[in-house]
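Every protein chain of the complex appears in place save one, which is left out.
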Amino acid sequence: MEGDIAEMGKFIGVGLTAIGMGGAAIGVGNIAGNFLSGALRNPSAAAGQTAMLFIGIAFAEALGIFSFLVALLLMFAV
Amino acid sequence: MAEPTANGVGMPQLDVTTFSNQIFWLIVTLAVLYYIMSRVALPRIASVLADRRGTITSDIAAAEEYKQKAREAEEAYTKALADARAEANRIIEAARAEMQAELDVQMEKADAEISAKAAESERRIRDIRDSAMDMVSEVSNDITVDILSAFDAKADKARVTSAVSERLKGGA
Partner (left out) sequence: MKRPGQASVRNKGTETVASENTGFEIKPMEQFEVKALFGGDISWYTPTNVTLWMALTVLAASALMIFGARGRALVPSRAQSAAELTYGFVHNMVKDVAGHDAVRFFPHIFTLFMFVLFANLLGLIPFAFTTTSHIAVTAVLALTVFLSVTALGFILNGAKFLGLFWVSSAPLALRPVLALIELISYFARPISHSIRLAGAMMAGHAVAKVFAGFAGALGAAFFVPVLAVTALYALELLVAVIQAYVFTILTCVYLRDALHPSH
């Protein structure tokens, strides 16, 4: 019984951690959207900045992956 | 949930016992891949790309040269064409002048002939008319003498002649 409660807490924790990935999703969408609006204003400058786009996406995405990792650790390793 | 299996923990990624194995094989793999890429693949592709760039550059230069040649040939052609045209014009002009001269001479000759013939004709016409006039006066005299003799009038030949010629002159 006691173990089951601990189990339940763990699953709740995993679910809460998964919310963190939503933040990363917002961040990535923000970057891509701003890039697009900038690119539409000045299309000639857009091609040179795609590398920056991907770097920004990678940084934002990394944090989402961290939260995913914490979820996985909670789920399988704790 | 978290009890480790005999091999480690729930997540295979956190199973430390396999780390040495993975790291060892990763280092081997990277070494082999680096060797293959840096010794074989990359120099080969770099040389192919350099060859292509060289070929393209020399081709462009050759094309430029050919273009220059073509332009020169076109200029020569245009010049030759202009020369030929000028020459043709000159020949035509000369032929025309020659023909004009010939024509003038012939025309002059023909004019001379025609005027000579016209003069001759005129002279003959005048002769004929003169002789006709003579004959008219003669015939008139004769007729007058005949008429007078028919009326039994004595006609003086000299008076008749002068009267007829006077009449003819007045009538003419």
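Per-chain numbering from 1; labels A and B assigned in written order.
To be clear about the criterion, a contact is a pair of C-beta atoms (placed from the backbone, for glycine too) under 8 Å apart; a residue touches a chain by one contact, two chains touch by 3 or more.
All figures in this text were calculated on a predicted structure; none of them were measured in a lab.
Chemist: Where does chain A touch the missing chain, residue by residue?
Modeler: Touching the chain left out of view, chain A contributes residues 7, 51, 54-55, 57-59, 61-62, 65-66, 68-69, 72, 76.
Chemist: Name, in rising order, the residues on chain B that touch the hidden chain in the full complex.
Modeler: 1, 3-15, 17-30, 32-34, 36-38, 40-42, 44-49, 51-52, 55
Keep in mind that, in the parts below, only the chains that are shown with their structure count from here on.
Chemist: Counting in whole Å, what is the centre-to-centre distance of chain A and chain B, each centre being its mean C-alpha position?
Modeler: The computed centroid separation for chain A versus chain B comes out at 80 Å.
Chemist: Where on chain B is chain A touching in the complex?
Modeler: 1-2, 9-11, 14
Chemist: Note which residues of chain A are touching chain B in the complex, please.
Modeler: 7, 10, 72-73, 75-78
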